[in-house]
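For this view, one protein chain was removed and the others were kept in their places.
Going in written order, the chains are labelled A and B, and every chain counts its residues from 1.
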Amino acid sequence: MKEMKGFVALRDSGLGEAVASFNSLASQRGVCRAGFSLMTYERIGEDLIVCLPGGSHLAPSVRSPYDVETLVPRMRGIGAMAAAGEIGVLSRSDVQRIFDTLSSKGYRIVGPTVRDGSVMWETIQAVSGLPIGWRDHQEPGRYRLEQSGSKDLFGVVHGPQSLKPFAFTPREPLVQIERSKDGFTARPTPPRQEKVAIIGARACDLAGLAIQDQIFLQGEYQDTYYATRREGLFIIAVNCTRALQTCFCASMDTGPCAKNGFDLALTEVDDQLLVQAGSEAGSDLLSVLSLSPASQELTREGALRVDACAQSQVRRLDRTRLPQALYDAHEHPRWDDVAARCLACANCTMVCPTCFCHKVEETPDLTRQNSAHARLWDSCFTQAHGYIHGKNIRPTIKDRYRMWLTHKLASWIDQFGTSGCVGCGRCITWCPVGIDLTEELSVLLKPSEQRSTSSRQQEASGR
Amino acid sequence: MPKCDAEKNQPKLGVFKFTSCDGCQLSLLNLEDDLLALGQALDIAYFPEASSKMNPGPYDLALVEGAITTEEDAHRIRSVREQTKVLVTIGACATSGGIQALRNWADVDSFKQVVYPSPHYIHSLKTSTPISEHVHVDFELWGCPIDKGQLLRVITDLLAGVQPQVPVESVCLECKRRGNVCVMVAKGLACLGPVTRAGCGAICPSMGRDCYGCFGPTEGARKGPGFPPNTTSLANYFHSGLQLIPVDVLRRFRGINGYASSFKQESERWDKKT
Partner (left out) sequence: MINPYLIHPATIMEKIREADSIHTYRLRLNDEETRRNFRFTAGQFNMVYLFGVGEVAISIVSDPEEPERLDHTIRSVGRVTSAIAQLQAGETLGIRGPFGQGWPLHAARGHDVVIVTGGLGCAPVMGAIEYIFRRRLHYGSVKIIHGVKSPRDLVFHERFEAWSKRPDTEVLLASDRPDKTWRYHVGVVTELFERVSIDPPKTMVLMCGPEIMMRLGVPILMRRGIPATAIYVSLERHMECGVGLCGHCQMGPYFLCKEGPVMRYDLIEPWLGRVGV
């Protein structure tokens, strides 16, 4: 743990004294900015971590019984940033140095690029490939880019793609099968390992990748295809300083500050970027860059903006009663209501950073001497997903939406010890008819007098 | 599905055209190298589009293109069926009636009066109907035109005695697997992808334009095993979210596969609002 200069841990009741202390300090030093603009805090249970210059003179009575180091690992805002390691500073005009260093190390660099009205991951050579000055506006069923005229490199929060396609690709060749005298021979077709540096991943993306890692790498079987692709990734995260209308990572505890799972993390503060390492590979790169350390003021300003991003999120997802409350809502009439709107088109599952369903596709050639197996992204919204010999477990859109939401928000917790939702909001934006899972969940968790049509449906289908 | 008769020489293929533009037959010709391989696996006995050799039936496999729009068509398809073991429709016309099925909502006689100097020479039915309304169809291949990869797969499956299978999921899955940006969400285009079956490879959205449903409705499509797609929700959103006036909503659904049941029902619902 690095020394946490400038941070103090207080009891809840100590905030008033901290503000007074800050104000007197500010007047002594001629700091003109009023109120909290230079002071930010984060609440952890009954304790506060306050970023406060000269906080050491605060009365012991308002101090937290815990020290800063104990509380920091539980932080997601200011402390997480400062605690993650030495923070360097890079001026915006020097960001190309990161690109050049990565290129010299043999990485293909991938970053968000403006394409077809959104941003998509594309190979880029230079900073100029980033969506400079662009901002995204997202709301249910709607995505628009707008050029703000600023020089911001990372003004676009995200496009439809999370980090999912990099390790769990939409189509992965698995096995090549060739007919032979005594039947056939099969050989795996593993992907070529490639060093890919991704610049611009968000905290929610990292959380999604961590969940996919858990599924594909930490179970009984380690998936070699996923592992090969995953090993080559170098991830440069960007801490969010702007929340979309659709974001709710703060309520899922996954963002907007990248906690772990990155090699480098950037925080864009006007024309400066705070740079911190999150892994050994990241530290190596940082030492090659030999950046000057960021000033406390700049670090604080970055932290403040990330924190403000969390505060500004308008959507949230109440997880307190999950998974059981959603299991209990199996007969809620809201499922009929959402099924009337849902298209079962599968877009939500395609853009979801954690959805992992796939199918195995068999493709023989014309001569039927060779055949290939590949796995393709599949979705619980397709007709084939619930098929077993002659019947379908989930024939209706209602069955499928319920399967998806219940898995994502409830049974995922039983399976993997974590929610399947990271709060990125993509499923809200990219639903062609704008279905919002946070809204659906809040209705589903309210008790209802009515029952859904399931019981009638069950009778009718004789199941 | 009966296995093609591979014992005596090769299974015999017939390719039959009804009311259509020939585009699906061209997809067969566009198989190029694969067509040569196909020629070795099959006896291409009847394919007027490609060869003047016209051998009589019976046929092991018939690929049928085009809709039924004349008395003669209706008679001939029965004859084709009688001579054929496995009958596969290829394309929107044969499978759902095609674009010419727009006449099903109009007055054919008045068209004739307007278009032809001597309308009494024209003998056509008042409707354009899919093959399945006339004879039993063993397998339906959607698309305008069909996808040649799907066609090849269906033929090779049949030759191997395997029930053919093509995906019935939405275009959106193919579209997003390709890494496309959703044209409906990012551009506000009234895309039919969410209710249209995959198979084309999401050609239109990949070119930045909206899907117009040429592969027909997803799973519930006519003889599909599942439920019809939720065209109602999509149509409502075209109107309320994308501000399409009712007649434009109607036109989205009344297109190349407008006579496919779920698209038909949806356009008729909007017909009442115009």
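Simple rule for what comes next: contacts are C-beta pairs under 8 Å (C-beta built on N, C-alpha and C of every residue); 3 or more make two chains touch, one makes a residue touch a chain.
This one's a predicted model, so the numbers in the text were calculated from it and none came from an experiment.
Interface note: of A:Met120, A:Ala227, A:Leu289 or A:Ala308, the residue touching the hidden chain in the full complex is A:Ala227. Touching the chain that is not shown, out of A:Ala20, A:Ala126 or A:Ala186: A:Ala186 (per the contact rule at the top).
Only one of A:Met120, A:Ile215, A:Ala308 or A:Val443 touches the absent chain when the whole complex is considered: A:Ile215.
Residues 3, 160-163, 165 are the ones on chain B that touch the missing chain. Against the chain not displayed here, chain A makes contact via residues 174-175, 177, 179, 182-188, 215-216, 219-224, 227, 323, 327, 330, 356-360, 362, 364, 368, 371, 373, 375, 378, 380, 384-390, 393-394, 396, 398-400, 402-403, 407, 411, 414-415, 454, 457-458, 463.
Throughout what follows, only the chains that are shown with their structure count from here on.
Note on chain placement: the centre of chain A and the centre of chain B lie 42 Å apart, centres being C-alpha means.
Remark: chain B residues 34, 37-38, 41, 152-153, 156, 160, 167-170, 172-173, 176-188, 191, 193-195, 208, 218-219, 224-227, 229-230, 232-234, 237, 241 touch chain A in the complex. Within the complex formed with chain B, the residues of chain A that make contact are 115-118, 120, 141-144, 159-161, 165, 170-171, 340-347, 350-351, 363-364, 366-368, 376-379, 382-384, 392, 395-397, 429-434.
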